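For reference, the structure discussed in these notes is given below.
Of the protein chains in this complex, all but one are displayed in their positions.
Then we have chain A:
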Amino acid sequence: MNYYQDGVSRRTFLKTTSVFGGGIVAAGMPLSSAIWAAEGKVLTAASTNDISKMDPQFYTAVSEVSVMECLYSKLTRFKPGSEWGWELEAAEKLEQVDPTHIRFRLKKGIKFTGDYGELTAGDVKFSFERGIKHKSPVKDNWGSLDHVEIEDDYTGVIVLKTPFMPLFNIAFPYAVGHIVSEDAVMKATKDGGDFGMNPPSFSGPYVLAEYKPNQHLLLTRNPDWAGSKPGFDEIRVVLIGDTKTAERAYQAGDIDFTGITLDSLAKFKSNPPADTKIEEHPSLNYHWIGMNVDHPKLKDINVRKAIQWAINVPQILEAAFAGQAEVATGTIPPGLLGHRDKALVPPEGDLAKAKEFLEKAGVSELNLTIDCLNESLFSTIAQTVQAQLSQIGITVEINAQDAGSFWTLGMESEGDRWKDMQLTVMWFSNLPDPYYATSSFLQSRVGVWNWERFRSERFDELSAKGATMSDPNERAKVYQEMQDLMEESGAYRFLTHGGNPVMYRTTHTQAVTRPDGYPLYVDFKAV
């Protein structure tokens, strides 16, 4: 048999391709990767969310903000601990002159890297106004901000169109509050717009030395930083999309700090890895069962109340959250102003009372639908509700849907599906101010994000009042009443805020987090 073709033997061909294949493998190896620092104190932390923005005005996730806090300065910062609060950072002084004017005075000597000079009031003005100017998707974090007036290099006045207290809790100490260098950003972007993952200058304790998409961010000390020295010489934020993978990486010793899933929490609590501290933190998110008050089957408040009382929340948390999440009393989590100590309907509910409400409504056999995301957490919640409502004679059909389909269900702009919507398993993410935990339920949001179609003049009135009040105690009362109104409408059965448990290696670091468990890397102490 002739194995030769055109002067190349099959054997030669196979040998050549093997060598070629090996060459490609070798070429694909990360030869060019930066070598991790061999010396110094190094923190390796997992980020279980992707990081795709380092521009504060265009942030997309809280995990990005945890890194931004290391790179830029801001007027104020969140206090570590279990209660939400803020303290001064780059500002020496911050005072509310009147309801629409806030004066700040900057500390002197905060430098931008790359010879962009000192951080000035002009940089504050540029940073705060550019999100609105460039129509950032998160520009609503600025509420009613109008503009910033510069008084001198270090002093300026933030001018609001209308009073807006959430600015102190959301804008200044959080993502959009980070101050960037006007000169550097203008030079890098020409129009002052989104600089994505390429920060042109830094003003925080660290600089971004390397970013490898889907791999890691490497932060090293900022040589120009004049503030207090952070605990680590280098921070490696490893991007691990799957939290279970992060848990295994922690157990293998590859990382020192990670979030953990609620499924794994009990296992880690009973059998923690060596030298590990586990901390549990309530998330800011909130989960609830919503009822469309405009649907004919749910129009009668007695039917809705029957459902509220038939739902046993601890049972749901046991089934869907591995029993590791706390019962929510409303939309505002513990530690945040406006949190209620207890809900109006007890967590366990009461089947006898539920049946009474159903009798009052004159309903004997009721068939309902419940819509949920097609993820196991939400399907489990729906199935548990289905079982619980069957105990009072309500038959529930579950419609699990893809995110794209589910999140448009109650929107009037997306068709008429909202008319058929009855029960929904809902969750919203949140920011650390009660305004954000309640503003989705205003009358103006009916058919937008208010899918329960709950309407209350009093609620709207209180929301407007709460956004402008400066007395925290009075403000708390307003938001507590608002949650009472939501619950009294029968349209909501609050479930939980979930949780953000974390674990870290105590032989390596003392971790410091916000009340919701997100890391404040700058405050981490090396052990």
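FYI, contacts are C-beta pairs under 8 Å (C-beta built on N, C-alpha and C of every residue); 3 or more make two chains touch, one makes a residue touch a chain; residues count from 1.
Basically, contacts and distances are computed from a predicted model.
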Checklist line | Hidden chain of the complex, named as in its UniProt record, picked from "Long-chain fatty acid--CoA ligase", "Cytochrome (Ubi)quinol oxidase subunit III", "Xanthine dehydrogenase family protein subunit M" or "Peptide ABC transporter permease" | finding: "Peptide ABC transporter permease"
Checklist line | Contact partner of the left-out chain, one of A:245, A:470 or A:507 | finding: A:245
Margin query: Could you pull out which residues of chain A are in touch with the chain that's been left out?
Written below: 1, 3, 5-6, 10-11, 13, 21-22, 24-31, 33-36, 50, 52-53, 60, 135, 137, 140, 194, 196-197, 212-216, 238-242, 245-246, 248-249, 251-255, 402-408, 411, 413-414, 428-429, 436, 440, 449
